[in-house]
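The complex appears here minus one protein chain, its other protein chains still in place.
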Amino acid sequence: VIVYERPIRFDEVDPAGIVFFARYANFAHEAVENFFAVLDGGYAALIQKRRIGLPIVHLEADFRAPLRYGDSLRIESRCDNVGTSSASFAHDIRDALGGKLAATVRHVVVAVDLDTFESRPLPDDVRAALEAHR
Amino acid sequence: VIVYERPIRFDEVDPAGIVFFARYANFAHEAVENFFAVLDGGYAALIQKRRIGLPIVHLEADFRAPLRYGDSLRIESRCDNVGTSSASFAHDIRDALGGKLAATVRHVVVAVDLDTFESRPLPDDVRAALEAHR
Amino acid sequence: VIVYERPIRFDEVDPAGIVFFARYANFAHEAVENFFAVLDGGYAALIQKRRIGLPIVHLEADFRAPLRYGDSLRIESRCDNVGTSSASFAHDIRDALGGKLAATVRHVVVAVDLDTFESRPLPDDVRAALEAHR
Partner (left out) sequence: VIVYERPIRFDEVDPAGIVFFARYANFAHEAVENFFAVLDGGYAALIQKRRIGLPIVHLEADFRAPLRYGDSLRIESRCDNVGTSSASFAHDIRDALGGKLAATVRHVVVAVDLDTFESRPLPDDVRAALEAHR
C-alpha cells in the first residue's frame, strides 16, 4: 500500500461546497504516479522517452461521504492484479484527519505503445514497480 | 435520449495526446445539466435557490477508443432508472464526426438537502424532467 | 471581433459561488481557438501536424464583476496586433444575458517550433486568420 496525503485545493471544490466527483479520478491518477517514482525518470520518462502509456480502460468509484474545502486527502493505493499487459489499482480515499472513508476508486490500465496505441506487454521494471504494492 | 455535441478543448487533452480519462466524468456531468434545462433556472437554481443537490454515489466508465484534440464530442444521454430519491444515467460518448464509440459512462445520483446532506425524495419537477428521457 | 457564447459549467465555479479567476485564462484560450477555425484542421492540425505552437508569453486580466453558476459567457475577442512572430489578443468577457462586463483579458502569444521551442515567424495562413479580426 502506498499512502499519499495532501490538502484539498480551492479549485477542486464545487459550488455545492464539496469536492467535485470527477476530481476523484484525478486523485487516483495522481496516486498511481507514485508507484512509478522508483523508475528512472518516473512516469514522465515512461511516457515521453520510452513512449509507453498506461491509459485507463475501466473505472469504478463509490462515494460514501463528501470531502470539503479545508479537509486533507489521504489516499491508500494498492495494485490488485498485474497481468501480461494490464494492471488493476484500488484506492481508498479518506479524510486525512479523522480517517473517514470518502470514496473508493478502482481502475484498470493497459500498456500501449503511444505511437500506435496498440497494446503491448508491461515492461519488466513497470511490472516490478507494481508487484511491490500488491 | 438527449444528444449534446461540442468540440474537445485544448485543456482537456493530456501530454499523451488523448482526452484525459477523468474528463469523461466532467463530460457526463455537463450532459446531465441538459436534463434540467426545462426547470425554471435550470440546475443552478435547484442548487443555489432550492438547496437541493444531486451528488454522485456511484460511477462506472469503460473506455473503448481515445479521443484526440481536434475531435468533437457527441454525448448521447438517457436516464435509465428513477427511484424515490435516486436516479441512474447512462452516456455513450462518441467521436461526433465518425460516430465511433469512445466511452460509456454510467452514474447514480441521490437527491440531498444541501444544508444537511441528508437524502430526500426527488422533487416532482426533477422526476418529470428525468422521466422524459428514459 | 469574434463573438463566442456558452453556458458556464458547474465545474468552473468555486466554493465561493463565483467563476474561479483562473478559468478566465481557459476562456481566453477557448476563444482564441475560434480564430483558427478557418485553417484546414484548425488549431489542432497546427500543433499536431505542423508542429507549430503559440504559447502565451504575457497575460493580463482585470476582473470587474463576478459570474455565477447559471450565467452564460459572452466572449468578444479581437486580435490587437500582429507582428513577425507574435500576436496580441484582447477579450471582453460578459454575462451573456445582461451584457455586463465581467472581465477583460489581454494576452500575447509567440509562434514557436514545438520540437525546439525556438520562436519562428507566424505562417502566412495564421497571419491572415488573425488579421481578419483586428
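Per-chain residue numbering starts at 1, and chain names A, B and C are given in the order in which the chains are listed.
Following the convention adopted for this analysis, contacts are C-beta pairs under 8 Å (C-beta built on N, C-alpha and C of every residue); 3 or more make two chains touch, one makes a residue touch a chain.
What you see is a predicted model, and the numbers here were worked out from it, not measured in a lab.
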Which residue of B:Asp14, B:Glu60 or B:Glu76 touches the chain not shown here: B:Asp14
Per the touch definition above, residue among C:Ile8, C:Ile47, C:Ala96 or C:Leu130 touching the missing chain: C:Ile47
Touch list for chain C against the chain that is not drawn: 15-18, 20-23, 25-26, 29, 47-48, 53, 55-63, 66, 114, 117
Touch list for chain B against the chain that is not drawn: 10-11, 13-15, 17, 20, 22, 69
Interface with the unshown chain - residue positions in chain A: 7, 9-11, 17, 26, 29-30, 33, 41-45, 47-48, 68-70
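Rule of thumb we're sticking to: only the chains that are shown with their structure count from here on.
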Chain whose average C-alpha position is farthest from chain B's own: C
Approximate Å spacing (C-alpha centroids) for the pair chain B, chain C: 27
CA centroid of chain A to CA centroid of chain B, Å: 22
Residues of chain C engaged with two or more neighbouring chains: 10-11, 17, 69
